[in-house]
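One protein chain omitted, others in place.
For chain A:
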């Protein structure tokens, strides 16, 4: 459906997108995720035709819309897109109806006959049919968001672009809209490109997540793949709280030698024995119990609780293991004391070795 090939965008000496290539399947909910400045919004603007790339090509539904080699550029108004902006960009001088009708009335496409019917249908989809005649300034943030969505979908675009649409909503509303937006676009079967810096949004809404950093793609895959099998320290850290423990890959290639011992684990592809690695262990997979003087199983080590923070759902604790701080999650109903010796078990299937940051290419 969408094919971006070797896309380059630079401002003078500053490269924002560095030869990025990817494809999006029809009907996919595709998310570009990354910290600010990673280039995700610029890529989206290039896809929309609101920015002109420096080089590369973009193909939509089999048609080239931008190609530096062919010196070809289809203006944004002719790409048949729907887009929801971060600010919603609801036109304040129009009513809800006029906002949503705009793409049908003023769009460059052929004249549409049943404007009323289609606008009302779009408003029904976002449950705003009773607000059609309301002036746009009299809408709440959530309602503006829905109007923006209806306006982006009313002309049945080939591609829906969402630029951080949830970042201006309060937390409760964000949870509701996350589900609503995904359900809506999936039920319409429309291909969606979503941009966000929030990993929770990315994980909960997407079919595919593409993580970006400094204008490069770091990892691309299903939410499960990206979360459970990160390929870099950056991915592991960005997708959720992680312990990143420095070590070396053992000769067998299935263990990591750390300051507190040998840890059996999964290994990211492309690592050779002896390589500097970071062992990724999420705090909530670590099993921590008061130390018993029994024989210890695989991946079990003894440490001491350094500090704890009570967070309600869990207790976050720092455990010292061979001079290394390991953050673990404790059961709030079974408290342990600071300074207490504990046994820490790291399930091998939940641990993964990734290239150490210094060895991996920095963005």
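Just so it is clear, a contact is a pair of C-beta atoms (placed from the backbone, for glycine too) under 8 Å apart; a residue touches a chain by one contact, two chains touch by 3 or more; residues count from 1.
Please note the rule applied: contacts and distances are computed from a predicted model.
Going by its UniProt record, the hidden chain of the complex is named "Iron(III) transport system permease protein" among "Iron(III) transport system permease protein", "histidine kinase", "STAS domain-containing protein" or "HTH lysR-type domain-containing protein". Checked against the hidden chain, the listed residues A:81, A:139, A:305 or A:328 yield one contact partner: A:81. On the side of chain A, the interface with the absent chain consists of residues 9-12, 45, 48-52, 54-55, 63, 68, 71-83, 85-87, 89, 91-93, 102-103, 106-109, 148, 151-152, 155, 161, using the contact rule stated above.
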